[in-house]
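Let's look at chain A:
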Amino acid sequence: MSLLEIENVTRRFGGLVAVDDVTTRVEAGELVGLIGPNGAGKTTLFNLISGFTALTSGAVRFKGAAIDGSKPHVIAARGMSRTFQNLRVFPNMSVFDNVSVGSVGAMGQSAFAAVFGRRGRSDAISARTWEALERVGLAEQSEELAANLSYGKRKYLEIARALAMRPDLLILDEPAAGLNDSETAELARFIRTLNDDGLAVMLVEHDMNLVMGICSRVVVLASGRKIADAEPAVVRADPAVLEAYLGVDE
Partner candidate 1 sequence: MSEITRKGWVVPVLLLVLVFAVAPFTLAQFGKGYFFQVANLVLIFSLLAVSLHLVTGVAGLLHLGHAAFYGIGAYVAALMGTDLKLGFLWGLPAAGLVAALFALVVALPTMRLVSIYFAVATLAIGQMINTVLLNWVAVTKGPNGVMLFSGIKLFGFAVKGPLAVYFVVAVVVVASIWVLHRLSHSYYGNALRSLREDDQCADAMGIDTVRLKIEVFTLSAFFAGLAGALWAYTTGYVSPGDFNFSNSILILAMVVVGGLGSLPGAIVGAVLLILLPEVLRGLGDLRNVMVGLVMFVSILFLPKGLFGEVSALAFVRRNLGVKWGAAPSEREVGWR
Partner candidate 2 sequence: MTVTRRTLVGIALVAPLSFVGTAFAADPIKIGYQLPLTGNTAQYGQDFKTAAEIALDRFNASGKLPVKVEIVYEDSRSDAKEGVAIARKFVDDEKIVGVLGDFTSGVSMAAAQVYKEAGMPQLSQTASHPDYAKISEWQFRNITTQAGEGPYNADWMVSKGLKKVAVIAEQTDWGQSVTKYFSDELTAKGGTVVMTEYFNRGTPDFRSLLAKIERAKPDAIYTGFFYEDGANFLKQMKQLGYAVPVFSTSAAHNQKLIELAGPDAEGLSLTTNFLPNSPKPEVKSFVEAWVKARGAEPGQFPAQAFDAVNIMLDAIVKTYPKTTRASVRDALAATKDFPGVTGVTTFGPDREPVKQLSKVRVVGGVFSPVAE
């Protein structure tokens, strides 16, 4: 049983087939890249997996249980957390509070506990939050307002928020978008270390180098269809992939 199984997933928007009969999987502890030219359906596939968009047909299983049709928060609570293509931190909350939302989302805190609860539970939430903050190196800026962070730091903030949920699978939607080369390289190293610690990661990326450099397997989409699914070296040599990229003139 794979960690995440995607079977014959299709999504239509009106006449447009955004994702067309895609089948793939993510194993526990794997680092999978999802690439494709613009409009290939990568983000749509992400949204299908994380419950933000409903499937037209097909099935998605996570840890063996069907999750298609589940609400995003249910899927998240099962251990899959995600980031967004266009940064979506909570700008008017502090860095700590941003990340604590991930912790509280995973652990839960009832209104009653918030008022009358003893500190134990809160300490657990707080500990988890600090752990995530330290992991991405934002502990020093925990009091800063998220809106005041630099663009690069906000990327890490979003990842920290997802990590605070202690997911089994982290899905990253274009994490390197808008970063320069050295920042991208640093991010790549960071994602690598996450994976080294046993966290399964799936990332959508435009940046071929990033994906090819760190992923153990690469899935290629073009016009909603899967055209390749193999190790980076194999994909790089695949004529269909080259055609897809060259044909669209990426």
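We take it that contacts are C-beta pairs under 8 Å (C-beta built on N, C-alpha and C of every residue); 3 or more make two chains touch, one makes a residue touch a chain; residues count from 1.
For anyone wondering why these and not others, all candidates are chains of the complex that A comes from, given by their letters.
These numbers were taken from a predicted model, which means no experiment stands behind them.
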Identify which of the numbered candidates 1 or 2 touches chain A in this complex. 1
Going by the contact rule at the top, pick out the chain A residues touching candidate 1 in the complex. 50, 52, 71-73, 76-77, 81-82, 84, 88, 90-94, 96-97, 100-106, 109-111, 113-116, 119, 122-123, 125-126, 130, 134, 139-140, 142-143, 145, 161-162, 165
